[in-house]
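All protein chains but one are shown in place.
For subunit A:
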Amino acid sequence: MKILVCITHVPDTTSKIQFTENNTKFDKNGVQFIIGPYDDYALARAVELKEQLGASLTVLNVGEAETEPTLRKALAIGADDAIRINAFPKDSLFVANQIAAIAKQNNYDLIMMGRESIDFNGGMVHGMVGEMLGIPSISPVMKLEIDGDTVKMAREIEGGKEYLEAKLPLIAGCQEPIAEWKIPNMRGIMSARTKPLQVLEPVSDETATNVTTYQLPPAKGAVKLIDKDNVAELVKLLKNEAKVL
């Protein structure tokens, strides 16, 4: 059993988002980067499956050298080896092409990643890779059990969940509560330093989209406070001023 987990290297969820160079680049100044929170769930579940099934677990990131600490963290959490595709992740298609190429070479049984990255929120890469490989892609997956070559999953749908079964190989876009995030322990951190991290060059330069400029939302005006003993006033404002009732 071979598992691949694809991770993103993204700003911490508490980061203040700002842009630089005439709003054409993300401002990394003072920003801490983490494993994408959804990817972290996928990784945590993959580590559990690895222990349960004696699987091998490879972690992959498409990114420049600065993402290596993020990959090392994934190794500390429990991946056996890491692959970094040495390129800026230009868009979803670009990233999906790189992952599909690696997957074709290595025949993974299960590919997991987060339902979406928290920077661009596209949520497309798992579906694209699934189509490129001709295997099922299921997302967003909140529960995943393996029984022989059958994968039993729960997928979030509007207002509830859907239970599904599919055969390996497959690709899953994951979210909570698939597993609890794992915090690396000292032994994990020490061993991560010597685990293999392979750097490969991208196989394709194709993209479907490119960003010209970034914008921040317009600043919010000051809150209008209403006295707690005059609640009817709020309803009046919502109806006549905000026009939302």
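Criterion: a residue touches a chain if its C-beta (ideal position, glycine included) is under 8 Å from a C-beta of that chain, and two chains touch if they have at least 3 such contacts; residues count from 1.
Keep this in mind: contacts and distances are computed from a predicted model.
Trainee: Write down which listed name, "L-arabinose transport system permease protein AraP", "Electron transfer flavoprotein alpha subunit apoprotein", "Multicomponent Na+:H+ antiporter subunit C" or "3-oxoacid CoA-transferase subunit B", is the UniProt protein name of the chain that is not shown.
Mentor: "Electron transfer flavoprotein alpha subunit apoprotein"
Trainee: Which of A:R72, A:R155 or A:K182 sits in contact with the chain that's absent?
Mentor: Spelled out, the listed residue whose C-beta touches the missing chain is A:R155.
Trainee: From the list A:M1, A:A101, A:A166 or A:I189, which touches the chain that is not on show?
Mentor: Of the candidates A:M1, A:A101, A:A166 or A:I189, A:A166 is in touch with the missing chain.
Trainee: Contact with the hidden chain only, please: which subunit A residues?
Mentor: 11, 13-14, 17, 19, 37-38, 92-93, 96, 118-128, 130-132, 136-140, 142, 155-167, 173, 175-177, 207-217, 220-221, 223-228, 231-232, 234-235, 237-239, 242, 244-245
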